[in-house]
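Dropping a structure here in structure tokens format, bear with me for questions.
Removed from the display is one protein chain of the complex; every other protein chain stays in position.
Which chain is which? They are A, B and C, in the order written, and residues in each are numbered from 1.
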Amino acid sequence: MHTTTMLEQYPAEITMDRELLARAIDAAVACSQACTACADACLSEPDVAQTTRCIRDDLDCADVCATTSRVLSRHTGYDARLTRAVVQACIQACGTCADSCGEHRDHHPHCATCEQACRDCAAACKALLAQLVPEGDGGGSPQAAAPQG
Amino acid sequence: MHTTTMLEQYPAEITMDRELLARAIDAAVACSQACTACADACLSEPDVAQTTRCIRDDLDCADVCATTSRVLSRHTGYDARLTRAVVQACIQACGTCADSCGEHRDHHPHCATCEQACRDCAAACKALLAQLVPEGDGGGSPQAAAPQG
Amino acid sequence: MHTTTMLEQYPAEITMDRELLARAIDAAVACSQACTACADACLSEPDVAQTTRCIRDDLDCADVCATTSRVLSRHTGYDARLTRAVVQACIQACGTCADSCGEHRDHHPHCATCEQACRDCAAACKALLAQLVPEGDGGGSPQAAAPQG
Partner (left out) sequence: MHTTTMLEQYPAEITMDRELLARAIDAAVACSQACTACADACLSEPDVAQTTRCIRDDLDCADVCATTSRVLSRHTGYDARLTRAVVQACIQACGTCADSCGEHRDHHPHCATCEQACRDCAAACKALLAQLVPEGDGGGSPQAAAPQG
């Protein structure tokens, strides 16, 4: 991954903590791949009929994490309300998927790996969320600080 | 779009209102395409340096709407908390992008079209959100109602 | 969908036939949604263990069609080689998925709908491909005709 290098070479100010940002992007990217692979692995299991909810949660989580990594990679932070809403959706998707995968972790090693990827991503997103500006202040000031153009 | 037909042919129960669901999916799909095209059109404008924020908001909104349409197309409603978080992020992305496009609507017709697509999608998502179970009840009961497998 | 309007409001030249382009974009968008919904519907079928290949082909086709609709929505045609390669991948994904869905069309109505969406998208992509510049000429001239900037 070139995430940290790209952040260092960014030609404008970044209003978020770069280390927390890089961790969240990398965790979301890794989680999205793990969820895509876990869904496919579940489809190859003899007990696939018992894993349909896990597959759906994998697919949702893969999509939400992919979008989160993209929104965060446009790390301009113009509108903290959007960053916050996307990161919150990612935390929810990862929590839901980790719980589903966790039910299969003992007999499906790939579910154990995917559960860990989800929990890591949720933790990285929570750490990033904690240092974003508080909800009451979030919408206006970053927009004001970043005039159109 | 085959959204309504696919919903009618769905072999299991859908816990959400099918008409509101179909409208939200179609609006998110249309908005995602309009935002992708608007970003590209802005890049072809002579005043591209004045539209960089609009381009970014277009790209964020395109990604968030695409993921929203996918999560809603897996209309199983297992976990209302995830549906709600994703739809809320979509409403925010559409609102942010509509405001950005709105600043250019008078001299960029494609921004006027995209603003409308964003406002339509936000409205469809709000209508869907309003009939989802309330936040306090949301997480537990749909999961309980949909046992693993 | 706002595809045709956005094409009419595009501020630069478009080197492809706009009607064929709009049809291909709309067909790819509709197919991507149908495939996502079909995969989810298959997961709800009692015979899910017999539809795992259909689900995978649905998921691949949904992703390839989504990317195709985005690349075509950036309808600048700078590099005809990329457009051609992406459209060819889309035709292949749709053909593969249509064949898989076709095997289930008699007992899964959603597979019949999805098969049709795939065949429509493949046809729209083939019509667009046929009017792109021939392979031998394609790479160089569009790039030469579109100087950097």
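General observations
Throughout what follows, a residue touches a chain if its C-beta (ideal position, glycine included) is under 8 Å from a C-beta of that chain, and two chains touch if they have at least 3 such contacts.
Because the structure is a prediction, the values reported are computed rather than measured.
Think of the hidden chain as still there; on chain A it touches residues 1-3, 5-7, 9-12, 25, 29-30, 33-34, 36-41, 44-45, 62, 66, 69-70, 73-76, 108-110, 113-114, 116-117.
Residues touching the missing chain, restricted to chain B, are 39-40, 43-44, 48-49, 52, 55-56, 59 (touch as defined at the top).
What chain C contributes to its contact with the hidden chain is residues 49-54, 56-57, 59-60, 63-64, 66-67, 70-71, 74, 76, 78-79, 81-82, 85-86, 88-89, 92-93, 96, 100, 103, 146, 148-149.
By definition in this document, only the chains that are shown with their structure count from here on.
Among the chains in view, B has its Cα centre nearest the centre of the complete protein Cα set. Work out the mean CA point of chain A and of chain B, and you get 18 Å between them. Measuring from the averaged C-alpha position of chain A to that of chain C gives a distance of 27 Å. Multi-chain contact residues of chain A, defined as those touching 2 or more other chains: 49, 52, 56, 59.
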